[in-house]
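So that we are looking at the same thing, I have put the structure below in structure tokens.
Every protein chain but one is kept in place in this view of the complex.
The block that comes next holds subunit A.
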Amino acid sequence: MTIFTIVKSAVIEGIDSKLVSVETDVSNGIPYFEMVGDLAHNVKEAKERVKTAIKNSGFQFPPKHIIINIAPADIKKKGTVFELPIALGILAGLGYVDNSALNDRLFVGEMSLDGKINPVNGVLAMVYDARKQGIKEVILPRKNAFEGAVIEGIKIIGVDDLRQTIDYLNGKIHIKEENLDIDSYIKNNEKIVEDFSQINGQESLKRAIEVAVAGFHNILMIGPPGAGKTMAAKRIPTIMPPLSKEEILEISKIYSIAGSLPDNSPLITKRPFRQPHHTVTKNALTGGGRRPIPGEISLAHKGVLFLDEIPEFNRDTLDILRQPLEEKRIVINRVYSSCIYPADFMMVAAANPCKCGNFPDMDKCTCTRKEILNYLKSISGPLLDRIDICVEASKVSYDEIFNLKENESSKIICERVMKALDIQKERLKACGKKYNSSLNAGEIKEFCRLGEEEMNYMKKVFETLELSVRSYHKILKTARTIADLDESKDIKKIHLSEAVCYRSIDKKYWKSQWGM
């Protein structure tokens, strides 16, 4: 006698999910239990867990010939999501549950030895795909239920243990469907702790950041420790336009797969702010590993990637950022597979001006000339090329700290930023781009056209400051954004001069410091 069952489950590939079938064949014969289908080590471990969990849940586990295949067999399976489907497949084979109860349902879940069902990563993507594939109901660990409920139009059932699941499938008990109203959830989570109004003084820093956000330019802040670089960076997401529902889902999916969703919150409703430590490895930054998961740059998708103390980062690690900064995604190639993670982030970097942090206060700076030059030189050149705006932050004075003057709130700044972004979107519609920062040389010529007076002005600036062509282009892009913030159709002198003031730096620049 042979009983064959199919239980549907899902596997994560990149940031998407694919449907897989867990096929179970239970027959008489020599007692045997084997699992096939290109399984990773941690999938194979399921064998012992499932066997014990079935026994401990009070079911008989007679000596039978059991073969499990997870199809399609050419996809590498990893993770622990298949344990519940495997257990159900076996129990169906043993007659504890009717085969028909398994149809149109998708199962995911990890199991404890006592039959309890533990949460897994990537539920959001799986449910999203399941709905697309026409699945009616998803049965998943109770702790993941809230996350699954984010996707509308599909029934989500959260279960605690194997026994309960079987009872539910047999219609013995009723489990309430999980529901979540996304809109009200987003509204309830709008509470923002950080705000730009908390920063006193630092007008130039704040302005530079506003410009950077308004054109999605990458920005570098240079200043001594305690100047408020980190404080300002943490507030950048608060002046970015609010996320759309699609963006929230997209970001949450990435976090779900990476297992980085905070406890009890199924959605990332705010723009991410990621601050990897400077000891971060290449794989942790870009994602990857033998079983690829999204890295910091993907977790910063649609948000801010803050690289504090950028000269301390490993040069090779930072060089990897070149591709994602251009393409807004990262392709991770491995021998057997390649996967693509989105990585559309704004890079915010901060650096001390020298090792001791006190330059240009020559009185306090204890570094030698060479040390100062080498310190900032260690920032990767190609990365520096992708930074449009650079601003110097200085220590805040006592007067400023205790200044009771009302500062502009993030909300007001955000409104200006959104206006500028709308103008850009409209203008760049034809070339399929959204931000001034992404313009190439040809497009700069077209969209950042200067009047005669401005042209002469830039010529003088170019000669006086001995600019390179690259920094000239960066200045034009930044000036375009400043003009957009000003809601001015043409780029005027005042916009240009401000862009020159916040111009980025290049290798030559370090040399010219103090005429060193």
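A few remarks follow.
By our rule, contacts are C-beta pairs under 8 Å (C-beta built on N, C-alpha and C of every residue); 3 or more make two chains touch, one makes a residue touch a chain; residues count from 1.
Following the convention adopted for this analysis, contacts and distances are computed from a predicted model.
UniProt records the chain missing from this view under the protein name "DNA processing protein", selected from "Transcriptional regulator", "Glycerol-3-phosphate dehydrogenase", "ABC transporter permease" or "DNA processing protein". Across A:I3, A:A101, A:I444 or A:I494, the residue that sits in touch with the chain not pictured is A:I494. Only one of A:S100, A:N264 or A:T464 touches the absent chain when the whole complex is considered: A:T464.
Within the whole complex, the absent chain has one touching residue among A:G14, A:P85, A:G201 or A:G215, and that is A:G201.
Checked against the hidden chain, the listed residues A:M35, A:I68, A:C365 or A:I387 yield one contact partner: A:C365. Take subunit A: the residues that touch the chain left off the picture are 201-205, 207, 222, 353, 359-360, 362-365, 368-369, 390-392, 394, 460-461, 464-465, 493-494, 497-498, 500-501, 505, 509, 513-516.
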